[in-house]
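One chain of protein is taken out of this complex; the other chains stay put.
The first chain written gets the first letter, and so on, giving A and B; residue counts start at 1 in each chain.
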Amino acid sequence: MTFRWGRWLFGAVLVALVLFTLFPFYWAIVASLTPDAALFREPSLWPRTIILDHYRALFDERDFLTPIRNSLVVAGTTTAFCLMVGTLAAYAMARLEFRGKAAIMAFILAVTMFPQISIVSPLYLLLRSMHLIDTYPGLIMPYMTFAMPLTVWILTGSIRQIPRDLEDAAHVDGASRRQSFTKILLPLAVPSLATTAILTFIYCWNEFLFALSFTLGPERQTVPVAIALFRGQYQVPWGQILAAAVVATAPVAAMVLVFQRRIVQGLTAGAVKG
Amino acid sequence: MKKEARLGWMLVAPALGVIALIAIFPLGWTVWESLHMHELRMPWLGKPFIGVDNYLEIARDPRFWGALGHTAFFTVVSISLELILGLFLALAMNRAFRGRGFVRAAVLVPWAIPTVVAALLWRFMFESEAGIANALLVDAGILTKPIVWFIETATAWVPVILADVWKTTPFVALLLLAGLQNIDLTLYEAAAVDGANQWWQLRHITLPLLKPAILVTLIFRTLDGFRVFDLIYVLTGGGPGTSTEPVALYTFNALLQNLRFGYGSALSVVIFAITFGLALLYMKGLGVRLAGDER
Partner (left out) sequence: MARIALEHVDKVYANGYVAARDLSLEAADGEFLVLVGPSGSGKSTVLRLMAGLEQVTSGIIRIGERDVTDLPPQQRDIAMVFQNYALYPHMTVRDNLGFGLSIRKQPAAMIKERVRSVSASLGLDALLDRKPAQLSGGQRQRVALGRAIVREPLAFLFDEPLSNLDAQLRVETRVELARLHRQLGATMVYVTHDQSEALTLGDRIAVLRDGALQQVASPMELYARPANRFVAGFIGSPAMNFLDGVLRTKEGDPGGGSNVIFEGSGVTIEVPCDAPAGSKVVLGLRPQHLEVVPDTEGTIRAEVVVVEPMGNEQIVYTLLEAQRLVAVAPPELSIVPGAMVSLRVKRDAGHIFDAESGIRLGSRAT
């Protein structure tokens, strides 16, 4: 489609959208470098003074490294586990014929639609009875309720896109099922696995409700919870909160910039099928 | 064939088992719990079976109906805005232009950050009369003087909806973009040769062929909208009072603040039923072709 008169209008709206998208980040960065006292005085678009106090306080006084560590452990472990188990399930769904496959797929899709709030209380009681509240397994297990269906869903769609002929050829050439899986399918599925890993990791990293409900204190809280619960002595410590937000966002932004093509592919792989 | 079926079930079992254990079992438990009175703050009352009494209480509970209304309002307004903006973004990203990669990455970042962080960013911008939102709006002449946004319900919704649109439009745009890319370009060429202009092409080719993608987007976004929690917890806490409280937050409060496990479970079941009902409705409209196999 080639707009003519509308080209300028188009471009203008696009620029506006991009500015709208990036402005909150810009503003957060500016504010995180501004002393608390000046934050609500007279806001200006350009920072007048720049201080690094907030960032220092983040790691000195508040020990922000701990939530980061917690998030890494929980998101990383969940992703790794779901990837391993999910790949096997996805292989079965994409390549094998057995009755009940459609039902399983519908079931998995249905689970992704669960409102998390509906299972918070029984999970809480279950975890409490297993003494897992405020522990890593106590978060990893609930996270699998949404990470596992997501993984299976995306991977099944991805594997389906790899031509079946290749494994047929491998079988005729003498490869067992296990060999065609490891030598032919898996190497070709690596890009999809990477994408799924990235998406799953992002979902886990951003999760809030379960992390809020199943952790008790700063020792095991993840990044979103830690940031949301920042308490100041007298007032809301916006400077530090925004500094934390920047720290939490920067690596994500970097990952998105690098992997944006993959992410787009992964999100649309499972979703629309024409 | 039997061997293949056995292998299939074996490979699916671990994933299925995990999901069943951690999702189905608790759900069943929630339903069971919802039929009892279970006030953790008053343990001497025990845990008597009260049948559907919790549900009757919900029906009479004005705060619940308020929450339902808030949720519906939030969902409808957000989705409408997101669809329009998302469609525009998708159409824009469908054509090659310089800097397209940058635009795509830039709009993805809000989607990728935690919702609570997004909420905090927007809270900060609308906080206090000296916040940047006030400053910009007064400078632009849209406001005569700064408002305290979070004191009034009507104004409190503004940052909430803006934040959700800001965060989720990229995702909507992506889903629609995928649908756009499935449309055969030669259709447009044929229409152009026949003399149809851009608007005609948009209305008669693009939109009709985009219907499946739009429906899928509607499903996902409606369900997400009904489950909204993080955003409002951080932005308004449900306030002022409980005037922006969605059902998920109300349930959370009932469970983990008021410790009314029986009642909270009943609320959970109601939410689940609503989301499930919506999902079924949509899927019927879409025609489920989920496990479609080629062989």
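We take it that a contact is a pair of C-beta atoms (placed from the backbone, for glycine too) under 8 Å apart; a residue touches a chain by one contact, two chains touch by 3 or more.
Computed from a predicted structure; not experimentally measured.
Though it is not drawn, the left-out chain touches A in the full complex. Between the chain not shown and the residues A:120, A:184 or A:212, the one that touches is A:184. Shown as candidates are A:110, A:175 or A:194; the residue that touches the absent chain is A:175. Annotation for subunit A: contacts to the undisplayed chain at residues 163, 165-166, 168-176, 179, 183-184, 187-188.
In this text, only the chains that are shown with their structure count from here on.
Remark: subunit B residues 1, 4-5, 7-12, 14-16, 18-19, 22-23, 25-27, 29-30, 33, 85, 88-89, 91-92, 94-95, 101, 103-110, 112-118, 120-122, 124-125, 127-128, 130-132, 135, 166, 171, 174-175, 177-179, 182, 188, 198, 201, 212-213, 216, 220, 223, 226-227, 229-230, 233-234, 248, 251-252, 255-256, 261, 264-265, 268-269, 271-272, 275-276, 279, 288-295 touch subunit A in the complex. Across the complex, subunit A meets subunit B through its residues 1, 3, 6, 10, 13-14, 17-18, 20-22, 24-25, 27-28, 31, 40-43, 85-86, 88-89, 91-93, 96-99, 101-102, 104-111, 113-126, 141-142, 144-145, 148-149, 152, 160, 164, 177, 202, 205-209, 213, 223-225, 227-228, 238, 241-242, 245, 248-249, 252-253, 255-257, 260-261, 263-264, 267-268, 271-274.
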